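The other protein chains are all here in position, but one chain of the complex has been omitted.
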Amino acid sequence: MIDTFFNATIMAQAWPIILAGLGNTLALSLMVVPLGLAGGMALALLSTLRSPWVRWPLMAWVDFFRAFPPLVLLIFLYAGLPFAGLELGGFACVGIAFFLNTGAYYGEVLRAGIESVAPGQIEAARSTGLTRLQALIWIVLPQAVRAVLPDLLSNTLEVVKLTSLASVVALPELLFQARQAQSLTYNPTPIVAAAVVYFLLLWPLVRLLSRLENRAVAAR
Amino acid sequence: MGGWERFAETFLNAKVMERYWPDIVAGLGTTIELAALIVLSGLAAGLALAVLRSFGVRVVNWAIVFVVDLFRALPPLVIIVLIYFGLPSIDVVPSGFVSTWLSLALVLMAFSEEIFWAGITAIPRGQWEAARSTGLGFGETLAHVILPQALRITIPPLTNRTIAITKGTALGSVVAVTEILGQASSAVSNSYNPSPLTLGAAAYLVLFLPVVIFGRWVERKFR
Partner (left out) sequence: MIQAKGIHKQFGALHVLKGVDLDVAERELVFIIGPSGSGKSTMLRCLNRLEVPTAGSVVVDGIDLLDPRTDLNHARQRIGMVFQSFNLYPHMTALGNVTLALRKVAGKSRAEADEIGHAALARVGLAERADHRPGQLSGGQQQRVAIARAIALEPRVMLFDEPTSALDPELVGSVLGVMRSLRESGMTMVVVSHEMGFARAAADRVLFMDDGLIVEQGPPAQIFEAPVHARTRGFISQIQRH
(Lines give C-alpha, C1' and ligand atoms only; values in the text may rest on other atoms or scores of the structure.)
Protein backbone atom coordinates (compact mmCIF):
# COMPACT_ATOMS: atom_id res chain seq x y z
CA MET A 1 0.00 0.00 0.00
CA ILE A 2 2.75 2.41 1.05
CA ASP A 3 4.81 1.33 -1.94
CA THR A 4 1.91 1.98 -4.24
CA PHE A 5 0.65 5.35 -3.05
CA PHE A 6 3.64 6.81 -1.19
CA ASN A 7 6.58 5.42 -3.14
CA ALA A 8 9.71 7.36 -2.14
CA THR A 9 11.77 6.58 -5.24
CA ILE A 10 9.01 7.71 -7.54
CA MET A 11 8.38 10.69 -5.33
CA ALA A 12 12.00 11.76 -5.73
CA GLN A 13 11.71 11.43 -9.51
CA ALA A 14 8.42 13.25 -9.75
CA TRP A 15 9.11 16.01 -7.27
CA PRO A 16 10.64 18.57 -9.72
CA ILE A 17 7.71 18.02 -12.12
CA ILE A 18 5.17 18.50 -9.33
CA LEU A 19 6.97 21.58 -8.06
CA ALA A 20 6.85 23.17 -11.51
CA GLY A 21 3.13 22.40 -11.57
CA LEU A 22 2.63 24.07 -8.20
CA GLY A 23 4.40 27.17 -9.53
CA ASN A 24 2.05 27.29 -12.50
CA THR A 25 -1.02 26.72 -10.32
CA LEU A 26 0.00 29.68 -8.16
CA ALA A 27 0.70 31.84 -11.23
CA LEU A 28 -2.64 30.82 -12.75
CA SER A 29 -4.45 31.65 -9.51
CA LEU A 30 -2.75 35.02 -9.36
CA MET A 31 -4.13 35.71 -12.81
CA VAL A 32 -7.67 34.38 -12.53
CA VAL A 33 -8.57 35.61 -9.03
CA PRO A 34 -8.00 39.32 -9.82
CA LEU A 35 -9.64 38.79 -13.21
CA GLY A 36 -12.75 37.29 -11.58
CA LEU A 37 -12.79 39.95 -8.89
CA ALA A 38 -12.61 42.69 -11.51
CA GLY A 39 -15.46 41.12 -13.46
CA GLY A 40 -17.49 40.69 -10.30
CA MET A 41 -16.85 44.25 -9.20
CA ALA A 42 -18.03 45.55 -12.57
CA LEU A 43 -21.21 43.44 -12.34
CA ALA A 44 -21.87 44.55 -8.76
CA LEU A 45 -21.40 48.22 -9.54
CA LEU A 46 -23.66 47.93 -12.59
CA SER A 47 -26.31 46.30 -10.42
CA THR A 48 -26.56 49.46 -8.33
CA LEU A 49 -28.15 51.14 -11.31
CA ARG A 50 -31.83 50.69 -10.56
CA SER A 51 -32.98 50.69 -14.18
CA PRO A 52 -34.72 47.49 -15.20
CA TRP A 53 -32.89 47.74 -18.54
CA VAL A 54 -29.69 47.08 -16.64
CA ARG A 55 -30.91 44.84 -13.84
CA TRP A 56 -32.67 42.14 -15.84
CA PRO A 57 -29.94 41.51 -18.42
CA LEU A 58 -27.43 41.55 -15.57
CA MET A 59 -29.35 38.95 -13.63
CA ALA A 60 -29.72 36.81 -16.76
CA TRP A 61 -25.97 37.09 -17.40
CA VAL A 62 -25.11 36.04 -13.84
CA ASP A 63 -27.60 33.16 -13.77
CA PHE A 64 -26.45 31.98 -17.19
CA PHE A 65 -22.86 31.60 -16.06
CA ARG A 66 -23.85 30.17 -12.69
CA ALA A 67 -25.88 27.50 -14.43
CA PHE A 68 -23.10 26.67 -16.89
CA PRO A 69 -20.51 24.18 -15.62
CA PRO A 70 -17.14 25.94 -15.98
CA LEU A 71 -15.63 22.89 -17.67
CA VAL A 72 -18.30 23.06 -20.39
CA LEU A 73 -17.49 26.72 -20.92
CA LEU A 74 -13.80 25.93 -21.13
CA ILE A 75 -14.29 23.07 -23.58
CA PHE A 76 -16.59 25.23 -25.70
CA LEU A 77 -13.92 27.90 -25.98
CA TYR A 78 -11.05 25.45 -26.43
CA ALA A 79 -12.61 22.86 -28.72
CA GLY A 80 -15.54 24.75 -30.23
CA LEU A 81 -14.20 28.14 -31.28
CA PRO A 82 -11.38 26.77 -33.47
CA PHE A 83 -14.11 25.55 -35.84
CA ALA A 84 -14.92 29.21 -36.40
CA GLY A 85 -11.28 29.87 -37.08
CA LEU A 86 -10.64 31.24 -33.61
CA GLU A 87 -7.73 29.44 -31.97
CA LEU A 88 -7.13 31.05 -28.65
CA GLY A 89 -4.84 28.52 -26.96
CA GLY A 90 -5.36 26.93 -23.56
CA PHE A 91 -4.12 29.87 -21.53
CA ALA A 92 -6.44 32.45 -23.09
CA CYS A 93 -9.38 30.02 -22.92
CA VAL A 94 -8.82 29.49 -19.20
CA GLY A 95 -8.58 33.24 -18.69
CA ILE A 96 -11.84 33.97 -20.51
CA ALA A 97 -13.75 31.05 -18.95
CA PHE A 98 -12.69 32.05 -15.44
CA PHE A 99 -13.45 35.70 -16.09
CA LEU A 100 -17.00 34.76 -17.12
CA ASN A 101 -17.66 32.05 -14.53
CA THR A 102 -15.98 33.33 -11.39
CA GLY A 103 -16.90 36.90 -12.28
CA ALA A 104 -20.56 35.91 -12.02
CA TYR A 105 -20.00 34.34 -8.59
CA TYR A 106 -17.91 37.24 -7.25
CA GLY A 107 -20.55 39.57 -8.68
CA GLU A 108 -23.33 37.91 -6.68
CA VAL A 109 -21.29 38.05 -3.48
CA LEU A 110 -20.35 41.70 -3.92
CA ARG A 111 -23.90 42.66 -4.89
CA ALA A 112 -25.20 41.13 -1.66
CA GLY A 113 -22.52 43.07 0.21
CA ILE A 114 -23.49 46.36 -1.40
CA GLU A 115 -27.17 45.74 -0.67
CA SER A 116 -26.32 45.12 2.99
CA VAL A 117 -24.91 48.65 3.40
CA ALA A 118 -27.48 51.05 4.83
CA PRO A 119 -28.86 53.48 2.21
CA GLY A 120 -28.18 56.32 4.67
CA GLN A 121 -24.47 55.84 3.95
CA ILE A 122 -24.85 56.94 0.31
CA GLU A 123 -27.14 59.79 1.30
CA ALA A 124 -24.65 61.01 3.90
CA ALA A 125 -21.80 60.82 1.37
CA ARG A 126 -23.83 62.61 -1.32
CA SER A 127 -24.76 65.30 1.19
CA THR A 128 -21.06 66.11 1.58
CA GLY A 129 -20.79 66.66 -2.17
CA LEU A 130 -19.39 63.29 -3.31
CA THR A 131 -20.61 62.00 -6.67
CA ARG A 132 -22.56 58.75 -6.80
CA LEU A 133 -19.54 56.81 -8.06
CA GLN A 134 -17.25 58.37 -5.45
CA ALA A 135 -19.71 57.47 -2.72
CA LEU A 136 -19.89 53.90 -4.01
CA ILE A 137 -16.13 53.47 -4.20
CA TRP A 138 -15.09 55.24 -1.00
CA ILE A 139 -18.01 54.69 1.33
CA VAL A 140 -20.13 51.73 0.23
CA LEU A 141 -17.57 49.28 -1.19
CA PRO A 142 -15.25 49.15 1.83
CA GLN A 143 -18.21 48.36 4.09
CA ALA A 144 -19.65 45.90 1.57
CA VAL A 145 -16.39 44.00 1.20
CA ARG A 146 -16.03 43.73 4.95
CA ALA A 147 -19.59 42.45 5.29
CA VAL A 148 -19.09 39.62 2.80
CA LEU A 149 -15.42 38.87 3.42
CA PRO A 150 -16.07 35.22 4.40
CA ASP A 151 -18.05 34.68 1.18
CA LEU A 152 -15.33 36.34 -0.90
CA LEU A 153 -12.68 34.13 0.67
CA SER A 154 -14.83 31.04 0.24
CA ASN A 155 -15.29 31.88 -3.43
CA THR A 156 -11.55 32.45 -3.81
CA LEU A 157 -10.91 28.99 -2.36
CA GLU A 158 -13.24 27.57 -5.00
CA VAL A 159 -11.47 29.52 -7.76
CA VAL A 160 -8.03 28.24 -6.77
CA LYS A 161 -9.39 24.67 -6.69
CA LEU A 162 -11.02 25.27 -10.07
CA THR A 163 -7.66 26.04 -11.69
CA SER A 164 -7.24 22.24 -11.78
CA LEU A 165 -9.62 22.32 -14.77
CA ALA A 166 -6.82 23.87 -16.78
CA SER A 167 -5.25 20.40 -16.88
CA VAL A 168 -7.99 19.41 -19.31
CA VAL A 169 -6.72 21.92 -21.86
CA ALA A 170 -3.11 20.86 -21.31
CA LEU A 171 -1.91 23.78 -19.20
CA PRO A 172 0.95 22.37 -17.10
CA GLU A 173 -0.49 23.16 -13.70
CA LEU A 174 -0.30 20.91 -10.62
CA LEU A 175 -2.83 18.27 -11.62
CA PHE A 176 -1.63 18.11 -15.24
CA GLN A 177 1.98 17.70 -14.16
CA ALA A 178 1.02 15.02 -11.66
CA ARG A 179 -0.83 13.06 -14.33
CA GLN A 180 2.15 13.39 -16.68
CA ALA A 181 4.42 12.03 -13.97
CA GLN A 182 1.92 9.27 -13.23
CA SER A 183 1.77 8.13 -16.84
CA LEU A 184 5.58 8.15 -17.03
CA THR A 185 6.04 6.11 -13.85
CA TYR A 186 2.92 3.93 -13.95
CA ASN A 187 2.39 4.69 -10.28
CA PRO A 188 -0.24 6.89 -8.57
CA THR A 189 2.26 8.42 -6.12
CA PRO A 190 2.56 11.70 -8.10
CA ILE A 191 -1.21 12.22 -7.94
CA VAL A 192 -1.21 11.55 -4.21
CA ALA A 193 1.65 14.02 -3.93
CA ALA A 194 -0.33 16.63 -5.86
CA ALA A 195 -3.32 16.07 -3.58
CA VAL A 196 -1.10 16.55 -0.52
CA VAL A 197 0.32 19.74 -2.03
CA TYR A 198 -3.20 21.07 -2.74
CA PHE A 199 -4.24 20.20 0.81
CA LEU A 200 -1.23 21.87 2.44
CA LEU A 201 -1.71 24.91 0.21
CA LEU A 202 -5.42 25.35 0.93
CA TRP A 203 -5.89 23.92 4.43
CA PRO A 204 -5.04 27.21 6.20
CA LEU A 205 -7.69 28.97 4.12
CA VAL A 206 -10.25 26.23 4.89
CA ARG A 207 -9.52 26.50 8.65
CA LEU A 208 -9.84 30.29 8.53
CA LEU A 209 -13.14 30.02 6.64
CA SER A 210 -14.52 27.50 9.08
CA ARG A 211 -13.80 29.88 11.96
CA LEU A 212 -15.27 32.89 10.16
CA GLU A 213 -18.42 30.91 9.31
CA ASN A 214 -18.87 29.73 12.89
CA ARG A 215 -18.50 33.28 14.10
CA ALA A 216 -21.11 34.45 11.59
CA VAL A 217 -23.56 31.81 12.82
CA ALA A 218 -22.89 32.66 16.46
CA ALA A 219 -23.72 36.30 15.73
CA ARG A 220 -27.19 35.48 14.45
CA MET B 1 -22.14 32.87 -47.52
CA GLY B 2 -22.67 35.62 -44.96
CA GLY B 3 -21.15 35.75 -41.50
CA TRP B 4 -24.30 34.59 -39.78
CA GLU B 5 -24.83 31.71 -42.12
CA ARG B 6 -21.27 30.56 -41.66
CA PHE B 7 -21.73 30.78 -37.90
CA ALA B 8 -25.01 28.85 -38.04
CA GLU B 9 -23.49 26.27 -40.32
CA THR B 10 -20.68 25.75 -37.82
CA PHE B 11 -22.37 25.92 -34.41
CA LEU B 12 -26.02 25.24 -35.21
CA ASN B 13 -25.64 22.69 -37.96
CA ALA B 14 -29.08 21.10 -38.29
CA LYS B 15 -27.84 17.93 -39.92
CA VAL B 16 -25.24 17.26 -37.24
CA MET B 17 -27.68 18.09 -34.50
CA GLU B 18 -30.28 15.76 -35.90
CA ARG B 19 -27.72 13.00 -36.03
CA TYR B 20 -26.45 13.47 -32.48
CA TRP B 21 -29.29 14.76 -30.36
CA PRO B 22 -30.25 11.26 -29.10
CA ASP B 23 -26.69 10.94 -27.75
CA ILE B 24 -27.00 14.25 -25.92
CA VAL B 25 -30.36 13.22 -24.47
CA ALA B 26 -28.80 9.97 -23.27
CA GLY B 27 -26.03 12.05 -21.73
CA LEU B 28 -28.63 14.24 -20.06
CA GLY B 29 -30.13 11.11 -18.51
CA THR B 30 -26.73 10.05 -17.17
CA THR B 31 -26.08 13.54 -15.79
CA ILE B 32 -29.44 13.56 -13.99
CA GLU B 33 -28.84 10.08 -12.59
CA LEU B 34 -25.35 11.03 -11.42
CA ALA B 35 -26.56 14.31 -9.93
CA ALA B 36 -29.42 12.65 -8.06
CA LEU B 37 -27.09 10.03 -6.58
CA ILE B 38 -24.58 12.69 -5.54
CA VAL B 39 -27.21 14.90 -3.90
CA LEU B 40 -28.90 12.06 -2.01
CA SER B 41 -25.79 10.31 -0.74
CA GLY B 42 -23.77 13.50 -0.15
CA LEU B 43 -26.47 15.23 1.90
CA ALA B 44 -27.31 12.06 3.84
CA ALA B 45 -23.65 11.50 4.71
CA GLY B 46 -23.19 15.16 5.65
CA LEU B 47 -26.22 15.11 7.95
CA ALA B 48 -25.08 11.85 9.52
CA LEU B 49 -21.65 13.32 10.25
CA ALA B 50 -23.16 16.49 11.74
CA VAL B 51 -25.42 14.43 14.01
CA LEU B 52 -22.47 12.23 15.00
CA ARG B 53 -20.49 15.38 15.76
CA SER B 54 -23.19 16.65 18.10
CA PHE B 55 -22.52 13.75 20.47
CA GLY B 56 -19.31 15.58 21.32
CA VAL B 57 -16.83 12.70 21.45
CA ARG B 58 -13.54 14.53 21.11
CA VAL B 59 -11.54 12.03 19.04
CA VAL B 60 -14.49 11.42 16.72
CA ASN B 61 -14.97 15.14 16.23
CA TRP B 62 -11.31 15.70 15.37
CA ALA B 63 -11.61 12.99 12.75
CA ILE B 64 -14.79 14.55 11.34
CA VAL B 65 -13.22 18.01 11.16
CA PHE B 66 -10.17 16.59 9.39
CA VAL B 67 -12.23 14.72 6.81
CA VAL B 68 -14.37 17.79 6.21
CA ASP B 69 -11.31 20.02 5.82
CA LEU B 70 -9.70 17.49 3.47
CA PHE B 71 -12.63 17.38 1.07
CA ARG B 72 -13.11 21.13 1.22
CA ALA B 73 -9.46 21.74 0.35
CA LEU B 74 -9.03 19.22 -2.50
CA PRO B 75 -10.24 20.17 -5.99
CA PRO B 76 -13.00 17.74 -7.03
CA LEU B 77 -11.18 16.89 -10.24
CA VAL B 78 -8.10 15.85 -8.23
CA ILE B 79 -10.26 13.51 -6.13
CA ILE B 80 -11.85 12.03 -9.24
CA VAL B 81 -8.48 11.45 -10.87
CA LEU B 82 -7.08 10.00 -7.66
CA ILE B 83 -9.90 7.49 -7.36
CA TYR B 84 -10.13 6.62 -11.04
CA PHE B 85 -6.41 6.34 -11.81
CA GLY B 86 -5.14 5.57 -8.32
CA LEU B 87 -7.32 2.80 -6.97
CA PRO B 88 -6.69 0.36 -9.86
CA SER B 89 -3.11 0.09 -8.55
CA ILE B 90 -4.51 -1.89 -5.62
CA ASP B 91 -6.87 -3.84 -7.88
CA VAL B 92 -9.95 -1.83 -7.07
CA VAL B 93 -11.22 -0.65 -10.43
CA PRO B 94 -14.05 1.84 -10.07
CA SER B 95 -15.79 2.98 -13.24
CA GLY B 96 -15.71 6.62 -14.22
CA PHE B 97 -19.31 6.92 -13.11
CA VAL B 98 -18.58 5.49 -9.67
CA SER B 99 -15.42 7.60 -9.32
CA THR B 100 -17.31 10.79 -10.13
CA TRP B 101 -20.23 9.88 -7.89
CA LEU B 102 -18.00 8.98 -4.96
CA SER B 103 -15.79 12.07 -5.34
CA LEU B 104 -18.55 14.62 -5.61
CA ALA B 105 -20.60 12.92 -2.88
CA LEU B 106 -17.58 13.19 -0.57
CA VAL B 107 -17.20 16.87 -1.44
CA LEU B 108 -20.90 17.53 -0.86
CA MET B 109 -20.72 15.54 2.38
CA ALA B 110 -17.91 17.80 3.61
CA PHE B 111 -19.60 21.06 2.70
CA SER B 112 -23.03 20.01 3.93
CA GLU B 113 -21.66 18.66 7.24
CA GLU B 114 -20.19 22.09 7.85
CA ILE B 115 -23.51 23.77 7.03
CA PHE B 116 -25.64 21.31 9.06
CA TRP B 117 -23.29 21.63 12.01
CA ALA B 118 -23.44 25.43 11.86
CA GLY B 119 -27.24 25.14 11.88
CA ILE B 120 -27.28 22.81 14.88
CA THR B 121 -24.97 25.04 16.90
CA ALA B 122 -27.04 28.09 15.99
CA ILE B 123 -30.03 26.79 17.98
CA PRO B 124 -30.05 28.40 21.46
CA ARG B 125 -29.07 26.24 24.43
CA GLY B 126 -32.44 26.95 26.03
CA GLN B 127 -34.12 24.75 23.40
CA TRP B 128 -32.01 21.79 24.53
CA GLU B 129 -32.66 22.55 28.18
CA ALA B 130 -36.41 22.95 27.79
CA ALA B 131 -36.69 19.65 25.92
CA ARG B 132 -34.44 17.78 28.34
CA SER B 133 -36.36 19.21 31.32
CA THR B 134 -39.54 17.57 30.03
CA GLY B 135 -37.75 14.22 29.96
CA LEU B 136 -36.90 14.00 26.24
CA GLY B 137 -33.62 12.16 25.66
CA PHE B 138 -30.66 13.46 23.65
CA GLY B 139 -31.71 11.77 20.44
CA GLU B 140 -35.36 12.75 20.76
CA THR B 141 -34.40 16.35 21.47
CA LEU B 142 -32.12 16.39 18.43
CA ALA B 143 -34.71 14.79 16.17
CA HIS B 144 -37.86 16.65 17.22
CA VAL B 145 -36.66 20.00 18.55
CA ILE B 146 -33.18 20.89 17.27
CA LEU B 147 -32.96 19.48 13.72
CA PRO B 148 -36.30 20.85 12.46
CA GLN B 149 -35.16 24.34 13.41
CA ALA B 150 -31.57 23.83 12.23
CA LEU B 151 -32.57 22.45 8.83
CA ARG B 152 -34.70 25.49 8.11
CA ILE B 153 -31.84 27.93 8.51
CA THR B 154 -29.49 25.71 6.50
CA ILE B 155 -31.73 25.57 3.42
CA PRO B 156 -30.40 28.62 1.53
CA PRO B 157 -26.65 27.95 1.89
CA LEU B 158 -27.26 24.25 1.34
CA THR B 159 -29.21 24.85 -1.88
CA ASN B 160 -26.50 27.03 -3.39
CA ARG B 161 -23.69 24.69 -2.42
CA THR B 162 -25.56 21.66 -3.71
CA ILE B 163 -26.13 23.33 -7.09
CA ALA B 164 -22.47 24.33 -7.37
CA ILE B 165 -21.23 20.82 -6.58
CA THR B 166 -23.79 19.08 -8.77
CA LYS B 167 -22.56 21.08 -11.76
CA GLY B 168 -19.29 19.22 -11.22
CA THR B 169 -20.88 16.17 -12.90
CA ALA B 170 -19.35 17.61 -16.10
CA LEU B 171 -15.97 16.63 -14.64
CA GLY B 172 -17.00 13.02 -15.22
CA SER B 173 -16.20 13.54 -18.92
CA VAL B 174 -12.51 13.54 -17.96
CA VAL B 175 -12.82 9.94 -16.74
CA ALA B 176 -14.94 8.71 -19.65
CA VAL B 177 -18.39 9.09 -18.12
CA THR B 178 -20.88 9.40 -20.94
CA GLU B 179 -22.72 12.32 -19.40
CA ILE B 180 -23.68 15.41 -21.43
CA LEU B 181 -20.21 16.85 -21.94
CA GLY B 182 -18.68 13.43 -22.62
CA GLN B 183 -21.32 12.64 -25.25
CA ALA B 184 -20.97 16.09 -26.81
CA SER B 185 -17.18 15.89 -26.98
CA SER B 186 -17.11 12.54 -28.68
CA ALA B 187 -19.84 13.67 -31.08
CA VAL B 188 -17.70 16.68 -31.95
CA SER B 189 -14.71 14.52 -32.78
CA ASN B 190 -16.86 12.12 -34.79
CA SER B 191 -18.68 14.76 -36.80
CA TYR B 192 -15.87 17.27 -36.94
CA ASN B 193 -18.43 19.96 -36.13
CA PRO B 194 -18.99 21.79 -32.81
CA SER B 195 -22.80 21.76 -33.00
CA PRO B 196 -23.11 18.85 -30.52
CA LEU B 197 -21.27 21.06 -28.05
CA THR B 198 -23.90 23.74 -28.59
CA LEU B 199 -26.56 21.12 -27.96
CA GLY B 200 -24.73 20.00 -24.83
CA ALA B 201 -24.48 23.55 -23.57
CA ALA B 202 -28.21 23.96 -24.16
CA ALA B 203 -28.86 20.73 -22.26
CA TYR B 204 -26.88 22.04 -19.27
CA LEU B 205 -28.87 25.26 -19.32
CA VAL B 206 -32.17 23.38 -19.54
CA LEU B 207 -31.09 21.35 -16.53
CA PHE B 208 -29.40 23.91 -14.31
CA LEU B 209 -30.97 27.27 -15.15
CA PRO B 210 -34.27 26.38 -13.43
CA VAL B 211 -32.26 25.07 -10.49
CA VAL B 212 -30.27 28.31 -10.21
CA ILE B 213 -33.47 30.36 -10.40
CA PHE B 214 -35.02 28.06 -7.78
CA GLY B 215 -31.95 28.71 -5.60
CA ARG B 216 -32.51 32.46 -5.90
CA TRP B 217 -36.15 32.00 -4.87
CA VAL B 218 -35.19 29.83 -1.89
CA GLU B 219 -32.69 32.42 -0.72
CA ARG B 220 -35.36 35.12 -0.79
CA LYS B 221 -38.01 32.94 0.84
CA PHE B 222 -35.95 31.70 3.78
CA ARG B 223 -33.92 34.79 4.52
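We just call them A and B in the order they show up, numbering each chain from 1.
As a convention for this text, a residue touches a chain if its C-beta (ideal position, glycine included) is under 8 Å from a C-beta of that chain, and two chains touch if they have at least 3 such contacts.
Not measured: the values here are computed from a predicted model.
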Task = Could you tell me which shown chains are touched by the chain that is not displayed?
result = B
Remark   = Contact with the hidden chain, among B:41, B:89, B:127 or B:191, goes to B:127
Touching residues on subunit B - with respect to the absent chain = 124, 126-127, 129-137, 140, 144-145, 148-149, 152
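One rule holds in what follows: only the chains that are shown with their structure count from here on.
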Ask   = How many angstrom lie between the CA centroids of subunit A and subunit B, rounded to a whole number?
value = 18
Remark   = So, in the complex, the side of subunit B touching subunit A is made of residues 6-7, 10-11, 65, 69-70, 72-79, 81-82, 85-86, 89-90, 114, 118-119, 121-122, 153, 163-164, 167-171, 173-174, 180-181, 185, 188, 193-194, 197-198, 200-201, 204-205, 208-209, 211-213, 216
List of subunit A residues in touch with subunit B within their complex = 1, 4-5, 63-64, 66-72, 75-76, 79-81, 83-84, 157-158, 161-165, 167-168, 175, 179, 182, 187-188, 191-192, 194-195, 198-199, 201-203, 205-207, 209-210, 213-214, 217-218, 220
